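What follows is one structure encoded as structure tokens, with my remarks underneath.
Every protein chain but one is kept in place in this view of the complex.
In this document, chain identifiers A, B and C correspond to the written order of the chains, with residue numbering beginning at 1 in each.
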Amino acid sequence: MTLFAWLSSILVAVIVLTVTAFGLWWERKLAGRMQSRLGPTIVGPIGLFQPIADLLKLVQKEPIIPQRADRALFWLAPPLTTLFALLVAALVPFGPKLAPANIDVGVPLIIALGGLALIPVWMAGWASHNKYALLGAMRAVAQSVSYGVPLVLTALVPVILAGSMNLNSIVAWQHRHHWLVVWPVFLGLPAFILFILAMLAEANRIPFDIPEAESELVAGVSTEYTGMHFGFIYLAEYVHTLVGSAVASTLFLGGWDGPFGPSVLWMVLKTCLLFSVLYWLRWSLVRLRADQLMALAWKWLVPAGLALVLLAAVWTQTPWGR
Amino acid sequence: MEATPAWRKLPYRRLELYEPEGDLMTLQLGPQHPSTHGVLRIKLHLDGERIVKAVPFPGYLHRAVEKLCEQLTYVQIAPIVDKNDYVAPMTSEQAIILAIEKLLKVEVPRRARWLRSALAELQRVASHLLWLGTMTLDLGGALGGGGSVFVYTMRERELVLDLFEGLTGSRFHYNTHTVGGNRHDVPAGWAKDMHAALDLIEKRIPEYETLTQNNRLFVERMRGIGVLEPELALELGVTGPNLRASGVDHDLRRDAPFHAYDEVATNVITAKAGDCLARTQVRVAEMKESVRLARAFIDGLPEGPLVSGKPIKLPGQFKVNSGQVYAALESARGELGTFLVAGAGTSPYRLKIRPPSYHAISALPYLLPGHTVSDTVAILGSLDPIMGEVDR
Amino acid sequence: MSGWTGLFVFLVVSVVMIGGLLAAAWMLRVKARRDSPLKRHAYECGEEPDGPAWIRFHPRYYVVALFFVLFDVEAAFFFPWAIRERALGWAGLGSIVVFTGVLLVGWAYALRKGALKWQ
Partner (left out) sequence: MTFTATMIVFALVGALAFVGSIFTVRSSKLVHAVLWLGVTLGMTAILFVQLGAPFLAGIQLLLYVGGVMTLMIFGVLLTKRDGDSELKTEEPSRERGALIALAVFAVLAGTIWLGRDALQRTAVPSLGTGWLGTSLLTRHLVAFEALSALLLAAMIGAIVIARRRDPDQPSEPKES
């Protein structure tokens, strides 16, 4: 058992990091094509090794700690952002057997771990002793906090329908019935969309990327960071988006459930598809303003999430939902 | 238009009257900031994220152009000043030539005037395209949707620059206007290329509209932000699309025609709201109008000489000892005026440029308070300032 | 318990990977020949920072965080109910609706007072 735990953990970590690295390349390529550019072309065939080159570059850079920064927190925060973002991946089942941590309380734990990522982000911003970073940090916390509520609420919808907080059970339930976005569509689809919105906000992605809003806050939280520490913040964002896509696929798109072939491929396929759609959004939308984000979360998403939860509960009481 | 809220004007004058709930934070936005359109510094006093007071500090790009021009002959000035408005050098150059021609009382042939009008309209399209791109860049960031629009508009701006290159041999600093006419005549097939480019641009403007002013997120960011009241705009001397977006129907192309604008009627586009969205709408509509005008000017390009009198060989050919003139044209950013006092000999005694951008950014202290840091870049971007022109 | 072991193992794997990157960054880093205080200045667009960055913040931030905690408490109570939802039936649903309703009163009050606005 323990050996299996080790192997599957390493495997999932490798899958996540590979897909992230590939995702970096894919995003730049996709964005390039969307913008009548080519994207990376030089490093490796069709620029495939670009993320590796980026990593090598970042690793070599000089680490600079600003004068008045809180040195310990400044140094510790970026690796922690990546760590928390990665940890969530452990809870996502990539196959009926391939889940490093098949835990009965998976859903609340995923939300909790995902939400934790905001603390190192805040640490990074605060420790920099830079006004832009601090504004970014405060925005990050406020945004994470506001969108945490709809995130929990929409994640409750599959929990109620499947009657379990275990992600594998939820996927199994979707396997037996339908994928949640397919049926009950009036519950699954809105919940899915709300979940994606809240997840984007938690991962600080456009249109919710106000914490790093580089046209306003220069680089927000990561303003003072150099080298690999900057890389960690960057990586955390990507991992967060990727793992968020994986969670959304698990909760709403049937996870590893597919008509044929190995389940892990289906999971990766769904995740990457969702990931690409998120990048499509990213490259076509402008960002919202901080106060608009807050208004959107508290005024619309929270009540909508509550309504969905109650609707799901009503649905399970009806003969069709039993 | 509702009355100006008291908090918008008062705290600007008296920061000590403002009672924040937290501490006030002083934030320097610029000069080295991604969204200050060159090197502008704005000192922001923030309560949380809300701006209490904003003080712009221009001057980082001051190159003493006006002083330099006093040392140059009338012929040499044009290529110097077309570096002022580096987004629309063509009109920047035309403005100075207009003033010199007015001072020297030089007649400009009709063909040159029509060609200048066509070039001015092309330049307006190119300038507005760049503006739209940077505007969305400010809103969406280089890592987001803004980057996409920016790349698209740059792609179309290239078409215009290619045309200019075909005509003058230079992509940016043309020096195509001489006193009394134009230096470069239209090459064969240029008009056809221009039509092709204009057709493409016209076809793609609706695409930008989809991405910007018809996009819910974009509208949410722009509507009601940075409302410039017409009274304030007039008082500050704001001109061009910024003024027209505030509902003031004023356009030099119609109200004080220069070039050949007295022969082809211009539709002046105005909007009521005076906010960032209105400024966007006015500029996008102006692009369409400019495409129409440019077509009209190139189609109607009369035959005849391009330069009046002899071609210039020596700088000393023009000599004026007295007199002063003010000439203005409607550049992409508004009234670009030149006040010229003749000096002894072949160079001016004093040259003063009235850049529309300078007046636009003078509205910032009034527009910014009450908005958030995010709105700063939206408001600044929507005013379309070119710092080269502001600082000169 | 096995799932938790897996999570722990994954934690170890992640820590090793991130630690490896950190170590690599430390070993391969470029070192400036001469340290310059200018380099280590806080970035404020090329200007001397004007006033402290660590200031007293607006109380609004606190209200938003408090609302998050309160709604999260609510959601935390939803979870045990959610997995027994079918068994608890309409009665359980009714209790939850009452529970939610009371909280929504606070939510509506906050919206009316504009307490959740960011500025």
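Definition applied: a contact is a pair of C-beta atoms (placed from the backbone, for glycine too) under 8 Å apart; a residue touches a chain by one contact, two chains touch by 3 or more.
Since the structure is predicted, the reported quantities are computational estimates derived from the model, not experimental observations.
Colleague: Touching the hidden chain in the complete assembly: which of A:Leu86, A:Ala99 or A:Leu118 does that?
Modeller: In the complete complex, the chain left out is touched by residue A:Leu118.
Colleague: Who touches the missing chain here, B:Arg50, B:Arg111 or B:Arg392?
Modeller: B:Arg50
Colleague: Hey, which chain A residues sit against the chain that's not shown?
Modeller: 70, 73, 103-105, 108-109, 111-113, 115-116, 118-119, 122-123, 126, 141, 145, 148, 152, 165, 292, 295
Colleague: Tell me, which residues in chain C touch the chain that this view leaves out?
Modeller: Answer for chain C: residues 4, 8, 52, 54-57, 59-63, 65-70, 72-74, 76-77, 79-84, 87-88, 91-92, 95-96, 98-100, 102-103, 105-107, 109-110, 113-115, 117 touch the chain left out.
Quick note on the criterion: only the chains that are shown with their structure count from here on.
Colleague: What whole-number Å value describes the gap between the mean CA coordinates of chain A and chain C?
Modeller: 13
Colleague: Rounded to the nearest whole Å, what is the centre-to-centre distance of chain A and chain B, using the mean of the C-alpha atoms as each centre?
Modeller: Centre separation, chain A to chain B: 42 Å.
Colleague: By the touch rule stated above, which residues of chain B touch at least two different other chains?
Modeller: In chain B, residues 25, 27, 33, 49, 372 touch at least two other chains, as defined above.
Colleague: Of all the residues in chain A, which ones touch at least 2 other chains?
Modeller: In chain A, residues 131-132, 218, 290-291 touch at least two other chains, as defined above.
Colleague: What part of chain C is in contact with chain A in the complex they form?
Modeller: Contact set of chain C toward chain A: 2-7, 9-15, 17-19, 21-22, 24-26, 28-32, 37, 39-45, 49, 53-54, 57, 61, 64-65, 67-68, 71-72, 75-76, 78-79, 82-86, 89-90, 93, 96-97, 100, 104, 107, 110-111, 116-119.
Colleague: Give every residue of chain C touching chain B within the complex, in rising order.
Modeller: Those residues of chain C that touch chain B are 44-47, 49-51, 53, 55-61, 118-119.
Colleague: Under the touch definition given earlier, write down the residues of chain B that touch chain C in their complex.
Modeller: Against chain C, the touching part of chain B is residues 20-33, 36, 41, 43, 47-50, 372.
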